[in-house]
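Right after this comes chain A.
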Amino acid sequence: MNDTAFVQLLDIAAGLVLVTSFAALWLRRLVAVARVIAVQGVALAAVAFVIGLYEHENELVAVSLMVGALRGVVLPGLILRAVRAGDERREVESLINVPAALLAASGLTLIAYAATRDVVALSSTPQVRALPLGVAVMLIGMLLIVTRRKAVLQIMGVLMLDNGIALVMFLGTSGVPLAVELGIASDVLLAMFILQVLTSRIRNKFGGTDLDQLRELRD
Partner candidate 1 sequence: MLKLLRKIVRTGRVTETIPHGAGPQPFLGAPDPLRGSLQVRQVDAGSCNGCEAEFAAAFGPVYDAERFGVRLVASPRHADALVVTGPVTRNMAEPLMKAWEATPGPKLVIALGDCARDCGVFAGGYGVAGSVADVVPVDLEILGCPPAPADIVAALRRIVGS
Partner candidate 2 sequence: MSATGIAVAMLQVVLTIAAAPLLVGMMRLVRARLEGRVGAPIRQPWRDLRKLLRKERMVSANTGWVFSIAPLVLLASAALVAGIVPFLSTRSALDQVGDLFAVVYLLLLGTVFLSLAGLDAGTAFGGMGASREMTIAAIAEPTVLVAIFALSVSTGSSNLGAIVAATLAHPSTAASPESLLAFAALAVVTIAETGRIPVDNPATHLELTMIHEAMILEYSGPDLAMVELAAHLRLVVFLGLLANLFVPWGIATTVQPLHLAAAAAAVAIKLVALAATIAAIEVFIAKVRLFRVPELLAASFVLAFLAVTASFFLA
């Protein structure tokens, strides 16, 4: 793989991770959001795959395949099941309207770029130059968690946040050791299970996972 092709592929894959996080804010149907997150997982795996191929690190290639399977298939699959299991309305309910959320996310992207400028200035590898994308994805994941009402969407936000962190790691360290990625993946998996169990409990008990109604639980 020559340098130009590497830069292009890397930028496109990393860009896709960012664009999918915008798409997750834009879409209204829960199922569609879950699918977009799956695409994001695959794009993330593609980033690791491209870096692994370019730097001839077989371990990273292996990690990328695992990441693809886990974040592209398994976790979104779990979420999709959770969405389908719920008999509540399958539409996103948000605290702010869609254009406002999109503009806020653009603002977050700019902030991410401005904040990582000094780091980027230290090194000029294409990986590091794409680093702000990862930070932006993290911020947008948090935005998703903050502004959405359904617990399922919060789970998706957590996953997106985690995708962002993984992207930063892939780009910033040129390859995460297999053990670290395994550890994180199992953590996320565990968290997902717990959240899913919790949401299904809540749903069984109260018939919905609207967070505003969860406030009633505090006493």
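Assorted remarks:
Keep this in mind: a residue touches a chain if its C-beta (ideal position, glycine included) is under 8 Å from a C-beta of that chain, and two chains touch if they have at least 3 such contacts; residues count from 1.
Here is how the candidates were picked: all candidates are chains of the complex that A comes from, given by their letters.
The structure presented is a predicted model; accordingly, all values stated were derived computationally and were not measured.
In the assembled complex, chain A touches candidate 2, while the other choices in 1 or 2 stay out of touch.
Across the interface of their complex, candidate 2 is touched by residues 4, 8, 11-12, 14-15, 18-19, 22, 26, 98-99, 102-103, 105-106, 109-110, 113, 120, 129-130, 132 of chain A.
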